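The following block contains the structure, expressed as C-alpha cells.
Apart from one protein chain that is not included, each protein chain of the complex appears where it belongs.
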Amino acid sequence: MKKLLDDPSQAVTDSLRGFGLAHADQVSVHHEPNYVVRAGGTPPGQVAVVSGGGSGHEPLHAGFVGAGMLDAAVPGEVFTSPTPDQVLAAVQAADAGAGVLLIVKNYTGDVLNFETAAELAEAEDVETTSVLVNDDVAVEDSLYTAGRRGVAGTLFVEKVAGAAAARGDSLAQVTALAERAASAVRSMGVALTACTVPHVGKPSFDLGEDEVEIGIGIHGEPGRHRVTASGASDITRRLVDSVLDDIELAEGARVLLFVNGMGGTPASELYVVYGIARQMLVDHGAQVERSLVGSYVTSLEMQGVSVTVAVLDDELIELWDAPVRTPALTW
Amino acid sequence: MKKLLDDPSQAVTDSLRGFGLAHADQVSVHHEPNYVVRAGGTPPGQVAVVSGGGSGHEPLHAGFVGAGMLDAAVPGEVFTSPTPDQVLAAVQAADAGAGVLLIVKNYTGDVLNFETAAELAEAEDVETTSVLVNDDVAVEDSLYTAGRRGVAGTLFVEKVAGAAAARGDSLAQVTALAERAASAVRSMGVALTACTVPHVGKPSFDLGEDEVEIGIGIHGEPGRHRVTASGASDITRRLVDSVLDDIELAEGARVLLFVNGMGGTPASELYVVYGIARQMLVDHGAQVERSLVGSYVTSLEMQGVSVTVAVLDDELIELWDAPVRTPALTW
Amino acid sequence: MRQAASDLKAGRDELTELDRRIGDGDHGSNMDRGFTAVVAKLDDAGSPETVGQVLKLVATTLMSTVGGASGPLYGTAFLRASKVVDRATVDPACLVSLAEAATEGIVARGRAHVGEKTMIDAWQPAVEAAEQAAGSGDVLDVLRAAAEAAEAGAVATIPLVATKGRASYLGERSAGTEDPGARSTAMLLAAAVTAAEEVAG
Partner (left out) sequence: MRQAASDLKAGRDELTELDRRIGDGDHGSNMDRGFTAVVAKLDDAGSPETVGQVLKLVATTLMSTVGGASGPLYGTAFLRASKVVDRATVDPACLVSLAEAATEGIVARGRAHVGEKTMIDAWQPAVEAAEQAAGSGDVLDVLRAAAEAAEAGAVATIPLVATKGRASYLGERSAGTEDPGARSTAMLLAAAVTAAEEVAG
C-alpha cells in the first residue's frame, strides 16, 4: 500500500486540517470532535443542512460546505459512520434557529448514529428532520437487505436542499424538497480496481486482471456481480440499463445526468462514459437538461465510475441552478 | 489494462465529444482537426490565449477554456504534441483581431509543433507570440537537457494570461505578464504508481511495491530517482525542498501554494500533502496568500502529487483572483 | 474490560478480514479503537463503585469512538446493561438480566432477529445459555456457558445469508463467511471468561 499519508490512524484529521487551511475563506474545521462548518456560520434564521458519513468519499461531504449547499459536514473515520456526539456537535454548531435537516445515506451505521444524534439534539432543544438517500439501484430494496444504499445521488439531494434553505424555505419545506430530490434520483456504479483503506493496508476486494465489479457501493464493498472488462460502451450500457430498469422515465422526461468518478479514474474516461450514457438516455426519449461530470463521491483511489440520473421538474432545475460556492462545487 | 474506453485510437476524440456535450454552455469542440474554443468565441478585440499539448493531462488544457482563462485548447493524441495544422486551426478560430498568445509547455515536441504553427499563422496574417512554461525543477536547465519541462505551473500561467486578456490588455502586455508568471513558478512531482497509455497497454515504467519515483514529469516518464515510500511528510519534504532550492524566496514573500494530484490520487491525500507543504513554507518565512488543491494537471490515472509554488505580487494576485468560469476552474 | 481490549487488539485483523469479505473492512479497527479508548477512560476514571458505572463508561466511550453500525449497537447494549446493576459485584441472576438487557438494547436499535447474520446470532444463544446455567452454577459457570454459546452462534453464522447490515448487499455471496459482529461478540464474552478466571485465581 502506497499512500500520501503519515500515521493511518490520523489520516482523517490530517486531511481535514489541510482542507481547513486551504479553504479558510469558505469553511471552518473543528477538531475533537471532527466536523466542518461554513466560515461565518449558517446565516441567522436559515434552515441548516447537515450531512456526513464515513470519510474516504471526498469531496463528499466537507467539500460541499458553503453558500448554497451544506452548513456542516460530519466526517467519520474512513468508511465508518461518524459517532452521535460528533453529529450532535455539528448540528449544534450549524443550527441558526430555524432547525436542521440531516441528510443521511442509507447504511445501517449512518442511520443508527444519526438517529441517536437526533435524539440527543431533541434533548438539547434543537429541531431536526432527516432524509434518507437510497439511490443505489444495485441493491434490491426488500425485506432481505438493509435497503438501497446512498451513493452519488447524495450530491443532488444536498444541492437541492441547500438551495432551498438558501432561498429561505422553512424546515418542513426544505425537508420535503430533499425527499423529492431523493426519490427522483437513481445511481449504479462499477469498479475497475478495488481501494485500500489506510489502516487495513490491503485492497477491499480482489479483482482479476480483466474483471470489473458491477454494482459496487462507495465503501470498497464488493458489488452485484463480476464481468470480464469489455470497454466503455458495454460497461456504461450495463449501468444505464440498470438505472432505466428502476426509474420511470416518461417520454420527453427532463433529466440530470451525473457521471461520477470513484477517485482514481481519469477525467478523460469519465467524459467517454458521459457521451455513451447521454446517447442512451436520448435514445430512450429523455432530454438531458443538466450535466455533471467529475469525481465527487469517491471510494478513496478506486478506479471506476457511477452513473446517476435524476428526473427534473421546474423547481428542481431552479434549485440545481441556484448559485453554489463551496470548495468542490461552484457556479 | 482496464480503462473506460472503447477503441484506444479513438480515445481522445470520444472523450472530447463527451466533454463538448457536457459543457456546451462553456465550450465548443471541433473535430478533424481536434480543438476546443470558447462557446461564442473570443470577445471581439480581445487578445486570444491558446494552449495545448498532448492529451492525458485532463482537465488541462480543454477544461480551462472559458471566460477569464483560455480561448482555445489544442489536444494532441495521448502524451503526444498536437500537429501544426491543428494548432493553426485553433489559432485562427480563437483570433478576435488582437492577436494570439500561445502558451507552450517546454517539450521538444510541443516547441517544434507550435513553432511551425506560428510560422503558418504568420503566413495567414495572424499575429502570435509565445511563452514557454518550464517550471519543473526536477530537470536541470542546462546544456545537457532539453531544458526544464512545463508541468502544473502551466495552470498558473494560463490563469494569469487569461485574466490579463479579459481585462483588455494588449498582446504585448498579456505576453509580458505570462512571461512574468512563468518565471515566478516552480514545481516538483512524485509518482506512487505509473500510468498506462491506452494504445501502449502497459505501464510507462515499473515501480517496486514500496518505491516512489521522485521528479517525474507529466507524461508517465520516469523521474530523477527512486526512493522507498516513506509517508507523506518525507515525500512532501523532498518536493518542497527541491522547489525552495531553486526559487528565491525573500522573507515574507507572498506565494501561491498549489498541490496537484496526478489523476489517481484521492483528494484526502492531497490535503494531507497541502498541510505539510504549507507548514514548510511558513517555516521558511513565506506567506501562503493563495491556495489551490486538486487534480488539474494529470498523467492519466497515475497516483502521485506535485507541489507548485508561485511568488506573487499585487498584480499577479489581482489576476489570479479575477473571475474565471471554465469547466474545471470557476470562481 | 482490559482483557477485552487486548483480545480485540489481537483479534483485530481477523475481524477486519471477515468484514473485508462481507462488509467494508473496518470492524477490526472500529472495535480496537473503541476498546483502546475504553481502557484509557477507565485509567482516568480511577475505580468506579458499581458495575453499572463501569458499564455506563464503556457504553458512552464506545458510542463516541466506534462509529459504524457496531458503535451504537454495542453502545446501546452496554448502556442498557449498566441500568440493571447498581452493585459492586454480580451474582448469576444479575449476570443473566445484564445479558438480557444488552441483547434487548441491540434488538431495539438494530431491529435484527436471530438468523439475519448479525451479532444477535451470538448474543441470543448466549443469553439463553446463561439463563439455563444460572439455575445451577456460579458466575464463572454462567459466563462460560454464555461464551460457549456465543462462540457456537458466531460459527453458525457462516452459512447464513445476511439480511441486515452491510453484508446484506451481497445477498447469496454473504454465505460462507462468519459475521464479524458475531465474532467480536464471541471474543468479548471469551475475554470476560478469561478475566473472571484470573480473578477467581
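Order of writing sets the labels: A, B and C. Residues in every chain begin at 1.
Following the convention adopted for this analysis, contacts are C-beta pairs under 8 Å (C-beta built on N, C-alpha and C of every residue); 3 or more make two chains touch, one makes a residue touch a chain.
These numbers were taken from a predicted model, which means no experiment stands behind them.
Q: Wait, the hidden chain, what does it touch out of the ones we have here?
A: When the full complex is considered, the omitted chain touches B.
Q: Considering the complete complex, identify which of B:Val133, B:Val197, B:Ile214 or B:Val243 is in touch with the unshown chain.
A: B:Val197
Q: For the chain left out of this view, which of B:Gly63, B:Gly189, B:Gly217 or B:Gly261 touches it?
A: From the options B:Gly63, B:Gly189, B:Gly217 or B:Gly261, the contact with the absent chain belongs to B:Gly217.
Q: Mind pulling the chain B residues that touch the left-out chain?
A: Against the missing chain, chain B presents residues 9, 33, 54, 76-86, 107-109, 112-113, 115-116, 138-140, 143-146, 149, 197, 199-200, 202, 204-205, 217, 219-222.
Everything that follows uses one rule, which is that only the chains that are shown with their structure count from here on.
Q: When you check each chain against chain A and chain B, which touch both of them?
A: Chains in contact with chain A as well as chain B: not a single one.
Q: Tell me, please, which two chains come out on top when C-beta pairs in contact are counted per chain pair.
A: A-B
Q: From the C-alpha centre of chain A to that of chain C, how far is it in Å?
A: 32
Q: Need the CA-centroid distance for the pair chain B / chain C, whole Å please.
A: So the centroids are 54 Å from each other.
Q: Give me the residues of chain B that touch two or more other chains.
A: As it turns out, chain B has no residue touching two or more other chains.
Q: Could you check chain C for residues that touch two or more other chains and list them?
A: none
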